[in-house]
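One protein chain is absent from this view; the other protein chains keep their places.
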């Protein structure tokens, strides 16, 4: 077990490298993932190290990339494909929904698709239109897919290793704005598997439930709240599908109040699901309705407006203030 | 104002016919919508009546159909396109999400896209794979689209007329299993506009919230419950986006208990949203958490299994029974 | 001009520059054609009897389908569309398993690895990139696999057709793309589908050789497809073959073809029937072949008349390798419902 200070992009790169070293059936492909190393450098050096058969550039066609990956997964390989940005995975939507998600079920388990679709997603990097979508709900709503999203370099490494090892397809959502966040990463460890949430910060007054790019916001809000005398617990989902009802509900029951924080538009979203399922399960432990702090129900705005759109610390704290602390 | 006994498919056909008569800019196209009249005969006779320029068959390419409709809508026409079945709209997903939903916003309102995407959806007709998806969540989660779904021939007529007249794109979801349901339709009327829900049945003990194909199930459940001494109110959303918070919340507050009924997989769905937003708004009026009766989180099953999957009257009544009627 | 080796009257076409397949090969094809036709017609009849939900028949297109399967080696793969049941069967899949989707028991009835036959693909053209992926994976491992990927004329308009052909060409994947041009996509005739001089011309834009063949001439198909497969196997890359044939019946039983085409158009194609033609050329007594066909038909009738009780657990068992906690809960809910309804029935009746 070694430690190294890595950014999330580097941690992902290490995960790919280690997986390719350990398992010759792992292949990486997509747009610009070869000599360029991907626009975020997540695949940096893989072609040089493993050769063009193991990491290669494809024609510019996302449906083709996912569709070809389906065939390769059917035939003994473990493809890890990159969609260059969130909105550029939409051309592959039919392949993802109608095949990637359904092949195992269609064939009664005979044809498994061990493949990973990596999607840099969400905003906060001043990107222009189509480069900042939070598209998790589309995948999370589709039975047959696993959907995970790390919030730390350590989790990025571990979750990607798990995802590549998974016998089932995983939509792996990489929060773009965290690519450059660094921490000491334990390589070779196996932290909680896909399907497990973690409590990132203990707290007693209310629970913030977040994932991916919103976790640092939630932690910062908890930090500020702490200074203001309120103790907030922070849960990081890590895995959206499967969902860790146990950890999330235990957390919410322990505080009796909760706020969900997510960048995506709120309507019919993963946040809606969290509110719905936690309320179904913990109704009588709740002192107040669970609040959602999400992006507005608007197309992702231009760079100069994104600070107005994205859930920030103040908006989270406003929602916490709204949790009916006084008798009324 | 005339009355006629029409099936939902016929009512839709009348709506198209009347819209094309009233407005020469309305054009209809898609796969098999010409001489065949569409696989569900919704466009029956339109080519004969209005000519090939107004109603025409296209090459078999859904992204192309929607993309061409975008261009036609940009240039003065009001296209109404048909996707043959729910899952066959997925190839058009990028066009729908990245353009149809965003063009007005992108251009600060300068380019409007008055177009309707008709999608026969949901199950209950013994259809094979890819012909029975409940895909509403994908569209409802996407800001910029209106999403409506009728449950009666009268509403089918009225909502389609409204949708074609709308200055904005509408995803018009047609519950396949109701195509052949008949009723006396008032033609030429303007019932509640897009964005308005209606109470289909009054009741005092609990509220069933449903839309599209689930409305008849909810009504039947209310009928049965009535015989068992429980009075259930039934709300039909009609419009998923915009959502009629007013009507829905008033209904739920009046009974204090609610069950959402929808065919789609429950996870991160429109039902999740209904539970979340109604709970947020009506928390203290609720005697019990809102229950969801939805399809399971599985790919739509084969015909011989669909009765096990689809929300039925018994499952709805079980959920009603679960609404904590006894003190505990 | 499409390659034709035996004309509609059963006469060999002179000076084609191609050898006729040997008699044993042609006899094998004829036997399968007769079984395939019987299977098509049996399945069609079973829809009327309510034993199949729907059947997209390939009556009249059997030569394409049978030969597509026959030119493959054991280690090769076949990627069928929903209309290619008889190709699937020719490849060795039990016809009852092949009809599972259309019977409604499950989505795919066979084990795709057993005979290397992918599940029927319903969303048009989506199977083509899969075919390329299977071929490319095999090639990366140095296996001599060739993939036969089927597609309809209508399917060529989909974006996935384009992307698959382009990937195949760039990767030099050993895939033979066989388009059965049966002149219709449900109600839409070819002229509304494309303005290309032929569907084989669609290879040009990818750098893939295209070839046209008479889709009702099994001999020509054996020659052209056999060559394409061997070329792909030898590392020559993908090939596109357009087989010109005709959809003799409605799109499926649910379709009413009289709305968009004249009966006379269909009748014109009766004279070009692939079976009559090959049979005339071979001058064989078909009786022996018919026996086998009847055995298959009977097997199909038996199989489809047998009702399979749906097992509720199947709904949840195959969504993931391991059931998620959510699915475990939902499965338990269903079991509970079913138990209670059994109790009710027991109590009431």
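Lettered A, B and C in written order, each chain numbered from 1.
In the analysis below, contacts are C-beta pairs under 8 Å (C-beta built on N, C-alpha and C of every residue); 3 or more make two chains touch, one makes a residue touch a chain.
Everything numeric in this text was worked out from a predicted model, so none of it was measured.
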Write out, one label after another, the shown chains that touch the chain missing from the document. A, B, C
Omitted-chain contact residue, chosen from B:146, B:257 or B:309: B:146
Under the stated touch rule, tell me which residues of subunit A contact the chain that is not displayed. 31-32, 34-37, 39, 57-64, 87-88, 90-91, 126-131, 267, 296-299, 301-305, 308-309, 314-315, 318
If the hidden chain were put back, which residues of subunit C would touch it? 157-163, 166, 169-170, 172, 192-197, 201-208
Contact with the hidden chain only, please: which subunit B residues? 27, 53, 58-59, 61, 63-64, 66-77, 79, 91, 94-95, 98-99, 102-112, 143-144, 146, 166-168, 195, 241-243, 245-246
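As a working rule, only the chains that are shown with their structure count from here on.
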Look at all chain centres (mean of CA atoms) and spot the one farthest from the centre of subunit A. C
Can you check how far apart subunit B and subunit C are, centre to centre, with Cα atoms defining each centre and the answer in Å? 35
I need the residues of subunit A touching at least two other chains; which ones are they? 63, 91, 94, 98, 102, 105-106, 143-144, 241, 243
Subunit C, residues touching no fewer than two other chains: 106-107, 123, 159-160, 314, 319, 324, 326
